[in-house]
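Data first, discussion second: the structure below is written as structure tokens.
For this depiction, one protein chain was excluded, whereas all remaining protein chains were kept in their positions.
Order of writing sets the chain letters: A, B and C. Residues in each chain are counted from 1.
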Amino acid sequence: MDSNLRYTWPEQMVVVLARDLRDEDVVIVGGARHDIPFAAAMLAKRLYAPDMTLLTTGQFANPKLTALHFSGHTSVVYSDEADAMFDGYEVFELSEREGALSCFFYHGLQIDKFGNCNNHIIGDIKHPTLRGPGMVNVSMSVQTQRTYLFPIRHNKRTFVERVDFISAVGHIDGWDSRKRAGINTEGPRLCASPLGVFDFHPESKMMRVKSVHESSSLKEIVDNTGFELIIPDEVPTTIPPSDDEFHLLRTEIDPSGVLRGEAGRL
Amino acid sequence: MDSNLRYTWPEQMVVVLARDLRDEDVVIVGGARHDIPFAAAMLAKRLYAPDMTLLTTGQFANPKLTALHFSGHTSVVYSDEADAMFDGYEVFELSEREGALSCFFYHGLQIDKFGNCNNHIIGDIKHPTLRGPGMVNVSMSVQTQRTYLFPIRHNKRTFVERVDFISAVGHIDGWDSRKRAGINTEGPRLCASPLGVFDFHPESKMMRVKSVHESSSLKEIVDNTGFELIIPDEVPTTIPPSDDEFHLLRTEIDPSGVLRGEAGRL
Amino acid sequence: MDEYKRKSKLGDVESGLKLISDGMYIAFGGHVFFNKPSYFVREMVKKGFKDLTISGSPYASYEFDLPIGAGMVKKVIAGNCGFEYLGFAPNFRKAATTGSVEVVIGDEATIVGGYMATAEGIPYHPIVSIKGSDVAKYTTLAVEYTGPFGDRLYAAKALQPDVVILHAPQGDEYGNIRYYNSIFFERIMAKIGKKVIITVDELISNKKVRSQPEKTMIPGFLVSMVIHVPYGAHPCLSTGLYGHDEEHLKDYIERGRASLSGANPQPFAEYLQKYCYEPKDIYDYIDRVGGMKRMEELKRKWIDG
Partner (left out) sequence: MDEYKRKSKLGDVESGLKLISDGMYIAFGGHVFFNKPSYFVREMVKKGFKDLTISGSPYASYEFDLPIGAGMVKKVIAGNCGFEYLGFAPNFRKAATTGSVEVVIGDEATIVGGYMATAEGIPYHPIVSIKGSDVAKYTTLAVEYTGPFGDRLYAAKALQPDVVILHAPQGDEYGNIRYYNSIFFERIMAKIGKKVIITVDELISNKKVRSQPEKTMIPGFLVSMVIHVPYGAHPCLSTGLYGHDEEHLKDYIERGRASLSGANPQPFAEYLQKYCYEPKDIYDYIDRVGGMKRMEELKRKWIDG
């Protein structure tokens, strides 16, 4: 991974996510490492989707960002400016309704080739080798219009053939299995990792390389993925942060540098 | 009906109801002619049950009374002092829970010998001779610990053998029929009318004369009731408003005289 | 950080009416005669919609009775419809007694239960509190069933209005709404409409809203359109701003009552003419109901308590 670029991989992930958000979206962020989706939402509001609604889990509607933090929650807890408070119960209510929320963002201990996400159990359910923290909101993977995956580690322990436990529902077993489970929302749409961007094949719903970050290579991606990715004939380079994006990130959204620094975070 | 007394029949009804309220009660008032239960609750808070919680339907917890009004709602809508706001949705939630609210107060177009109350339909359900306004909160007659009836007219059109439609559930068909309908709360406990006070026989749950107001007589009650009342051997006179009760009503709770004046209200 | 340009949700009555069409299911907010979107309802009458299904707060008054009297309503889902201590709702009573309008028997549990189902994303909401009543026997809003643990329950079917119409004292151009006082059922109603229109007496700045987010009772993202209508609740009250106009309401009821027998529809027809069809705008309407002098009197109720 090339680290001589002017931007960092979290910044690359942020702009990839920001570009996919839309004016009509009701976006929800909050949780560990939600600095990345949080910055993406703030960037989108400035450049791509000013009318987007941003909810922070159990806190505010359209809060002012006080200081970007590794946590989505603490990024706004000190905020004293927002359109409204919107408590956890109300967010939960919304998250139960098919399509009422537009997007949510998941990372997790494991992600598989169909975009399922595991945050509960590594190993056997009865005798786990590791117990994860669990998952607050399965609902958002089922009833929210679309989800984004943003694994902060791209290696074979994270990108696995099959998750040991489905905490956040992706495309399940691919093909029409999500629909057959009674789920009508889109599910995982994009996966932005430190190495590249991935989408899901329209029919098989298997993960497909969409672009490779400037800092990485197709080989690095393949070598660090624990399942067979769909690789199109032509794989473009991820469009790096534009001057506008870069400028806003550095000066307004993340002046303190949460998205840079700490080289060891990968 | 003797009207040479220093107090009026609504004031007599108020003190009868007030004396039955308790410290641990969560009392709810609101609706047309809820000036009577409202004043009863305020009086009880001053004299008998200071710890009682008073909720006004969809408005406040423990509001300051601004000015007594024929309506429970408008009696506090102008209030700017209370422990909390408590909206209609939250009151409804509470009213669904068995025993979460302690008491509610009903009057209605018809009341029958088992304390059922009708506010919907006079005549046949298909071809009603009169359609009443309906009933907001059936729930409070089913799930609230106990209910009080406060008919503001005591005549044979109101006190009927059998209501044409059960809007607020009383003792249904008497005996254990309320329990058999799956209802575990006490149901109608007292009925305070302009002429007297009534309770319900512990076994048959039929309406029984408890006391006769100073202003009235047993004969007047019987002549104006459309069903056979249980009449004990000894029927006392309703204890009239005490000096304390009278003083508080006239000077603090109802100085403007909603509970007096308008002789034609009966 | 928030120097982005958002799209305003400010509309006028004309654009609000465009969200409505014949045959729709419309729900009105408020409670008793508090915070009713009265001016918008009168403009709906002027427009002459047909075959509406209406519901709202379990405690309805003017906003139900007026469109029923104007012949716009096919079906009413009501807990209580009346003018509380002022008397019964004349057109509702007439329609319900004669059967000229379908009156669905319901109550708080069956109606709010239906709203909860929609808000909570489920096809029905279990309720228990109607057992033993004739509401349970005759309502079409709920059915009795046995739950998975053997409990006898009632399923209140999800109710989702096409358009929810509320009135509030204050709001900003992005639909963030404040109330001075209780919000009754407004918050759940704002959550369940396919479209949500809110008329506000006072338009306030988003800057003011954002400085005290805890005061916002309905967040803008739930709202489709905000319409600035001073005294938009009159003759009903707007909590914190002005009291209800008892004289006007009594006159309304009296006119309705006089027309009740069908022998003399004149007084109510005159009401429609004078207060719904003829006024060019809210200011013209205010002039017809006593002008600013009357409005100042109604404001006193809040000031004097």
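Couple of notes before you dig in:
Quick note on the criterion: a residue touches a chain if its C-beta (ideal position, glycine included) is under 8 Å from a C-beta of that chain, and two chains touch if they have at least 3 such contacts.
Since we're looking at a predicted model, the values are computed, not measured.
With respect to the full assembly, the chain omitted from this view is in touch with A, B, C.
Here the missing chain is touched by one residue of C:Gly71, C:Gly121, C:Pro267 or C:Gly290, and it is C:Gly121. Of the options B:Val16, B:Val29 or B:Met42, the residue whose C-beta touches the omitted chain is B:Met42. In the complete complex, the hidden chain is touched by one of B:Met85, B:Leu130 or B:Leu218, namely B:Met85. Mapped onto chain A, the interface with the missing chain covers residues 31-33, 58-60, 66-67, 69-71, 73-74, 77-80, 85-89, 92, 95-96, 98, 119-120, 125, 127-143, 165-169, 172, 178, 181-183.
Within the complete assembly, residues 116, 120-129, 143, 145, 147-149, 151, 153, 155, 157, 181, 214-215 of chain C touch the chain that is not shown.
Residue positions on chain B in contact with the hidden chain: 23, 26, 42, 45-46, 50-51, 53, 55, 60-65, 80-86, 93-94, 96-98, 100, 143, 252-253, in rising order.
Here, only the chains that are shown with their structure count from here on.
Centroid analysis (C-alpha atoms only) places B farthest from chain A.
Comparing chain C-alpha centroids with the centroid of the full set of protein C-alpha atoms picks out C as the closest.
Inter-chain spacing, taken between the CA centroids of chain A and chain B, is 58 Å. Work out the mean CA point of chain B and of chain C, and you get 28 Å between them. Put simply, the C-alpha centre of chain A and that of chain C have 41 angstrom between them.
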